[in-house]
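Notes to accompany the following structure.
What you see is the complex with one protein chain gone and the rest in place.
The block that comes next holds chain A.
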Amino acid sequence: MMTLSKETLAIQREPDVIYFRNKAKEYAVKIGMSMVGQTKLITAASELVRNMLRYANGGNAILEIVIRNNVKGVRLTFTDKGPGIKDVKQAMQDGFSTGRSLGLGLPGAKRLSNEFDIKSEVGKGTTVTIIRWKNGL
């Protein structure tokens, strides 16, 4: 996999969510992703950015255009230095939330993206990476 272009944005406040979403959309449009693909990508991005703001008081989000086997995609990486997730398996279950939300953010973001990876260490922070390919379902 190769990275074609890359940009890092700091997420600190609520308005950053909207700005980041617009940026993610820009990237998706740039590689010619379909309307449904774009919507899925920015919705997943929205969930993950909101999680970062809510549970870790913000962090960094990296936007990348990647290419693998001649297919382009958008990769988003969210890194925070928050409290970390104690039980990742539980957090990935539908309806589980420690913050009185619907509990669909993480599992929903996984279903909305083509590739999903989460690494978390209690006390250190969490990193979530998602990829949506141009021709992904």
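Keep this in mind: a residue touches a chain if its C-beta (ideal position, glycine included) is under 8 Å from a C-beta of that chain, and two chains touch if they have at least 3 such contacts; residues count from 1.
Simple rule for what comes next: contacts and distances are computed from a predicted model.
The chain absent from the displayed complex carries the UniProt protein name "Polyvinylalcohol dehydrogenase", chosen from "Autoinducer 2 import system permease protein LsrC", "Sarcosine oxidase subunit alpha", "NADH-quinone oxidoreductase subunit D domain-containing protein" or "Polyvinylalcohol dehydrogenase".
Touch with the chain omitted from the figure is made, among A:58, A:83 or A:108, by A:108.
Residue-level contact of chain A with the missing chain is found at 14, 17-18, 21, 35-36, 38-40, 42-43, 46-47, 50, 94, 101-102, 104-105, 107-108, 111-112.
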